[in-house]
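With one protein chain withheld, the remaining protein chains of the complex are depicted in position.
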């Protein structure tokens, strides 16, 4: 966890205090279920709830663990200090440490996912707002970094919306993947504990019982979870790269918001650097790097080995905290992005009309010129624009082979921007629903 | 593509012949839609279908490409050689190369996914069959590679079934992710082509129109696809590792089928090596390595750059071909796995009764012994078994502190295997449905 | 292996024919050494060399393998068909298959490394030539994609040279890592074969004996090899990204060479796309993806498992072939890169003089203005340039607080480009040696 790239709500999920609280809840609910089954006395189960409002003492638990070298035993010992060792003696009965640890991890991941879903909602809202705001703001579309044909800034926002919305759907699915709990004992056979306990505890914690576990919950679920975060991070990078390109000195179609008093550089005071989106590019790499170890965690030996644990101690908090931060940073960037429509027009007109070459090519073909000839004609005039700075339309109007096929009015019409934006509403309806209802 | 790890049906999806066939179908369907719209003459659209049964000449297309340095133009030139350049002149009108290329890639990925889904069905069927066959075959469960408590071989198969079944669900979702097509022009605005063309072509090819594309279909879809294959590969590794462990000389609870005449080693004829599952372990790495580059492909510049293309030329075929092979190899291994129940029993009894220590611990606690004392009593006797080879039950029966809490009959009862398998049916019902109906 | 991204010389290293030839040489040299030791008859060793000029029949060997399911036995059987089974009976004596396979892999990797080293020499030569050609071609240096201070195109080439030169040094080290062979028997103890055989075979093949092997050569060597290729690929990406940026429509400081007759796009004939460097960006991802599986290959079970083998069948050829292709493509791009010095100047002057702000800031400080005040003064005038398109020098000359500290002549002097290039020779001497002697 890198403090400057973290937000308190997500950090709190991964604190020792939160962890012990969840452990406690699992143990207490399990005691209730055991009492329901008649396995342990009701009064012992009820006694556990005496610690309901206790803030567990992390330092004390660590101290005990330094002796027992076992974290769950340390916690149980500490719990007994609160509710009395006599009352506590049925706590954890029939359970194995992993019943507590794995169920807790999944509670944490589900809570983390819920925050991330809310984060994505913020990003989506910002993208939608900016998309409608710039639905008709024309800018040049680029392939290979080279001017292609006109598009609009709204379409750029809209496609990021669509991509993030897919990410949200995937995250919802990933959340369901890890929303399971297991109280199934040392090798998953429920030998020492009735499946009803698992069902009760999971219901109380908002989880589904893991249909078949070993000592642990199977790690393909977690691999899928982190892989999904990796894809979302890649989409963040995608948006970040677009903004970084737009802010380049030569392009300058947009800038990250630059607060008064902010210094861009110690040496070059005129500079406004897209440092937030550059940062997002790096954060995306950090999120993505968890994917491979999460996949390497799947193949545990027999009913479990503990190799996955240290990996998850790292990537569990780090990846969710970083992604939470990145999504919020991204939302802020989008919400406050300064867009320069006039620069967009200036850039588009850099090669006067050249970007309309595709239309002319098509018109020539439709006028009966063979595809090969049409290509040659367009290319011939385009090269004059490119190499000599000529105006494309003027050249076409002066090319006898072209005017033999197309009238001056037809040529003029090919340079109408509305031609390129005529389906923007259609696309918006696809992305946002009719009237932006989605 | 590694020939020895490939199967012809999947390889065929990625052949140049198949690719050109799909290109052709896209162009032909697009002409139909253009004719419907009145954009091009009906007869030209119909003329394209004259090439319906043509096997396109890959060498000829390559030859043309060596001049034009553009693959789609080369193909169109070749197509014109078949249907006549006059008739062909409306083909591809208003489209951009990527309309063809990206839609084709997704057709290939969908077909690949369908094969993979069938492969997984084969794996699932094998796992289910073997699970029921060995539902009650008791073996020792192990955590950390160390004996824990009894489980059954059927539960092992059943949990792999559940994991693969999750994988299948994920693959189905990943298939839907990439089941889109785009005919939206140079920057995705439909400036030169009506969205109706996209709708028609997609419908004919079993795809959904991509709601918003640029020049290309957004690559987060493909990242999710390959990430999903990576998780499935990790599950294959999980099963492979289990079998490799079972076949170890000292364990020998199962063996890969060893055909008569097969030589295990040039030097050690007695050896039967789990080479298929070792191979699967390696193949899993090969599938998984596509995940990161697929994610790096997401952030393309503006409306597209072509950096993703070479990556996909590699991982598109390689990953699906390798996974197809691996799933089938895995299915074969499971179908024919030789299981040794008697060795399972022998292994379980290696430390006579020690694996029952958890039960004894629990019984002592329930009989009123404090958890700490019960732990001490169990540990004391367990250590005699561990260090001196004593029999656990005998030691317990001879320990006055133990017998003060538990009668001999109660102690005896703790060594009943049925105790551990009593919930197997419950778990099977969870995994396979009541009566294996799933 | 993707045919379009491959070159025949590297492909040949990985052909079955080459592989069998190396197997043969290992076996033949081993027989010589065994004869020297008196372990096998000299005449049998000599007989093996009868096959010296044989082109082994791959199809025949495959046919035999389909029966024996063991590739080395299949080869030995086929070899016996050439030299007679009586004469052949001492071939491979005391050896294990991996002695042949692993030593062969390393021969292939060493040969591949030698080609790659030559490739890098070509890249280095091109970078050096272009660096000197454009040593004094001034362009704007950019941080965060934003204009910073002037630099020269020669420095850009020079730093890529320095980076590639480091890559070459690393590759040389990686080559040495894998330049070992092992003929040490089934578990590496030389039980059945004298270490002298290993020494002889390695000497003949240009390898060092692996100091301690098991059945296999340790895979940390190969992990380091592929990791090194991954770093080199990342440097290729670094250069490719720079060129892609330079070719952007709005920047246009350089272009990939565009051969006459080449078509940039089927739809937009004016476009010249940096497709080669975009392609290199993708190829870098393909090379890099081998790094993680190569590292996962290190931890083999006990004296070996064969999980690494399938991975190496993939990444061995694929990675070296792709990198070989990429390095040559890169060399070609650099050799023929079209550089536009006039555009560089035009871009640099986009914000008249603003890039000199750092110098002015410094001059103010040196003239006794506090750092904070100097910053404020520079920022004040810079913002007028930025927001109103003013000329920086003019503004400074008109700012009383500035002219109170600096005379007009002093201000003028700050806009001299020579100030920025005065250490170029020093840097060139560091990179290329005095007089470019390196």
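Going in written order, the chains are labelled A, B and C, and every chain counts its residues from 1.
By definition in this document, a residue touches a chain if its C-beta (ideal position, glycine included) is under 8 Å from a C-beta of that chain, and two chains touch if they have at least 3 such contacts.
All values reported here derive from a predicted model rather than from experimental measurement.
Q: Per the definition of touch given earlier, which of A:85, A:169, A:309 or A:379 contacts the omitted chain?
A: Answer from the full complex: A:309 touches the omitted chain.
Q: From the list C:11, C:58 or C:187, pick the residue that touches the absent chain.
A: Checking each option in C:11, C:58 or C:187, the one touching the absent chain turns out to be C:187.
Q: With respect to the chain omitted from the figure, which of B:15, B:379, B:407 or B:426 is a touching residue?
A: In the complete complex, the chain left out is touched by residue B:379.
Q: Out of B:44, B:77, B:93 or B:358, which touches the unshown chain?
A: Counting the whole complex, the residue in contact with the absent chain is B:358.
Q: Tell me which of B:211, B:274 or B:317 is the one touching the absent chain.
A: Of these options, the touching residue for the absent chain is B:274.
Q: Mind listing the chain C residues that contact the chain we can't see here?
A: Against the left-out chain, chain C lists 85, 89-90, 93-94, 141-145, 148-151, 155, 158-159, 162-163, 166-167, 170, 173, 177, 185-192, 195, 209, 211-215, 218, 220-221, 223-224, 227-228, 230-231, 233-235, 237-238, 240-242, 245, 281, 284, 288, 291-292, 295-296, 298-306, 358-359, 362, 365-366, 370-371, 419-424, 426-427, 430-431.
Q: Quickly run down the residues of chain B that touch the omitted chain.
A: Interface with the chain not displayed, on the chain B side: 140, 142-149, 244-245, 247-251, 263, 265, 267-275, 278, 292, 296, 347, 350-351, 354-355, 357-358, 361, 375, 378-379, 382-383, 385-386.
Q: For chain A, enumerate the residues touching the unshown chain of the complex.
A: 1-2, 4-5, 67-70, 72-73, 76, 92, 95-97, 185-186, 192, 244, 259, 261-263, 265-268, 273, 275, 278-279, 281-283, 285-286, 288-290, 292-293, 296-297, 301, 305-311, 313-315, 318, 322
What we mean here is this: only the chains that are shown with their structure count from here on.
Q: Could you state the distance in Å from the CA-based centre of chain A to that of chain C?
A: So the centre of chain A lies 33 Å away from the centre of chain C.
Q: Taking the mean of the C-alpha atoms as each chain's centre, how many Å separate chain A from chain B?
A: Centre-to-centre distance between chain A and chain B: 24 Å.
Q: What are the residue numbers in chain B that touch two or more other chains?
A: 76, 185-186, 192, 281, 288, 292, 296, 301, 305-306 - these are the residues of chain B that touch more than one other chain.
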